[in-house]
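One chain of protein is taken out of this complex; the other chains stay put.
And now, chain A:
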Amino acid sequence: MKRYDCMTALGARLKDELVILSLGGSVDEWYNAAPHMRAASLFQQQLGCVTPQAFGLAAGLPHRRIVSLDTDGGLLFNLGILATLGNEQPKNLFVVVWDNERYQSIGGPPTHTAFGRVDLAAIARGAGVEHAYTARTVEEFDAHCEAGLKADAPYIIVAKVDGILQPGIKRKHSDGREDKYIFVRHVETTEGIIIMGPSEHN
């Protein structure tokens, strides 16, 4: 299963959601697979932070659907977030774990999911996230997206994808600081709130 095909399927289902995104090859793929979601996506590139940040966003905006696009390496870096989600049961958080069984951004050495023993969906269920599944086909993945995006409980889909980057895609130029401003301004506009407001004096 190709991650880019999954992203295309997921992107087609998104409109008003907010997305927190992991590091590595998935950054440029998501930038191209869901161009209408660029301003609504925070490209953070922070190992272990993605799903916790998405949960924080979900806690702060409980009326809004939040999507976390995490990775096997990123989730393994902080498995504790699964227990926190299990206890907190956010109703508006949908988590995708792109599990390509490797640290792709540094050339592809294996993660712990590469050896057939470690099952991230089973770990999530054991941590109290009842809706945690593994998808191996785009059709399976898309069906879980449909269910997960309207669930009223945390929903995790571990997408078993190959490690082949989509060829010929446009690179994202902005850095984490610019991405944050774009994302925050999008949240401000769509929520009608001020997050980073003017200083006291000019």
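Everything that follows uses one rule, which is that contacts are C-beta pairs under 8 Å (C-beta built on N, C-alpha and C of every residue); 3 or more make two chains touch, one makes a residue touch a chain; residues count from 1.
We adopt the following convention: contacts and distances are computed from a predicted model.
Undergrad: I notice the complex is incomplete. Of the names "histidine kinase", "ABC transporter", "Sulfopyruvate decarboxylase" or "ATP-dependent helicase", which is the UniProt protein name for the chain that's not shown?
TA: "Sulfopyruvate decarboxylase"
Undergrad: If the hidden chain were put back, which of A:M7, A:L57, A:V96 or A:I157 would touch it?
TA: Only one listed residue reaches the unshown chain, and that is A:L57.
Undergrad: Could you tell me which of A:G80, A:P109 or A:G126 touches the chain that is not displayed?
TA: A:G80
Undergrad: I need the residue numbers on chain A that touch the omitted chain, in ascending order.
TA: Residues 20, 42, 44-49, 52-61, 78, 80-81, 83-84, 87-88, 175-177, 179-180, 183-184, 187-188, 191, 193-196, 199 of chain A touch the chain that is not shown.
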